[in-house]
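Every protein chain except one is present and positioned as in the full complex.
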Amino acid sequence: MERRFCTQKRETFFNGPNYNLMKIVHKRPEATADVSSARGTAGKEFWQLVLYAVVLLIALYFIIGFMVDFVVSRISFETEAKIFKHYKLPEVTPRTPENVNHLKKAAAILETLRTSKKVPPLPYHLILIDTEESNAFAFPGGTVGITTGLVEKLNDEIKIAFVIGHELGHFHNRDHLVGLGRAAGFGIVSAILLDTGFGTKSFRNIIEFVLQRSYSQDREKKADQFGLELVYSLYGKVKGTDHLFKILHEEKKMPEWAYMFSTHPSPKERISSLEKYALELIGNKDI
Amino acid sequence: MIITNIEEVPGKKIVAHYGLVTGSTVRAKHVGRDLMAGLKNIIGGELKGYTELLEDARGQAKDRMIEQAKEMGANAIINVRFNTSSIAQGASELYIYGTAVRVE
Partner (left out) sequence: MEELISLTANLGIPFLIIVIALITGSMIERRHYRSIDQREKKLGHIPLLNSKKYPKEDTVIDSRFVSGSVVISYDYFKRFLAGLRQIFGGEVKSYVSLIDRGRREAILRLKAKCPDADLIVNLRVETSSISKGKRKRSIGSVEVFAYGTALLYSKT
């Protein structure tokens, strides 16, 4: 009868020690099992893992996107104003008296624009950002930032109104909140799940970048449309709204293909889609 | 395949020694398991997920060693040694080696 002395499966019966001297037959294994399975598979493993990671990241991106969209749709403009009441950006004192005038003018235009019913009720506030680059920003809570570089180049009321109208479009579409939420959500989740080692972070950045880009370009065009409609409803004309894009086109000097990787569409593309909106709005693509 | 971690196979006569056989694998735990282990670390105790993972990996390394021994025509492996080392953040290496022999 076999005595159980050990739970490990018994592989042979032991009858007692019997050690004999033995000879050596030298043999070498033809292929070592562990290595033959791993040798030269780096390429295959790379593609497999990259595919998995891309699928995972896209799924994460959309799940986070839906969650953020849902949460943002629940936040009213009053709540937004309350949340970001203390979120203040440093004020920049204009360098030249000219800038002071420009800023005053822009602030007056903002006051005009906010009278429109389309513009969401937020405590708007215009600030100057001291850089040569032409740009404008929408910050959470109703702060509109405009760069000194851009203020200097815009000399006409309609042109300034369109730039501010575009940013108001972002407030209307909640783009700033959605963008903030997406960046925070994706950042937190990927820091926990995906930051496992060397290189994975830049890999994550690439995917995030590509995903963000297509989404963001669409949002920019919607904001352009909002700006155009706002300017038309208040001023009754849209001539000069494309001036911003002409400036950007001259300034950036990026080849057209490079905009594939940009958060904003190319100025040329924006002008043509603006013409399309104008045609729909006033039956005339003269902008 | 008879596996022992002593110098001989008791009750059997070793007729030929074939030399060293090895098997190894490097395993990483996935992020989900890592998170659970992180939580478990707070209260202490056995990390069942890791135990299973290492046990599984050890089994795989052992299978690879046995495969090698079979290829040589051996029917037993004596003096088997296990070696576990953490070679990088989050990756453990399991290495097993022994001497392939033929017994009567």
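For clarity, chains are labelled A and B in written order, and residue numbers in each chain start from 1.
What we mean here is this: contacts are C-beta pairs under 8 Å (C-beta built on N, C-alpha and C of every residue); 3 or more make two chains touch, one makes a residue touch a chain.
Quick caveat: nothing in here was measured; it's all calculated off a predicted structure.
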Which residue of A:Leu103, A:Leu122 or A:Leu194 touches the chain not shown here: A:Leu194
Hidden partner interface residues of subunit A, rising order: 19, 21-24, 26, 28, 32, 34-35, 37-43, 45-46, 49-50, 52-53, 56, 133, 193-200, 202-203, 205-206, 209, 252-254, 258, 261-262
Touching residues (missing chain, whole complex) on subunit B: 7-8, 17, 19-20, 22, 24-31, 33-34, 53, 57, 60, 78-79, 81, 83, 85-91, 93, 95, 97-99
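The rule we apply is simple: only the chains that are shown with their structure count from here on.
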Mean-CA-position distance for subunit B and subunit A (Å): 47
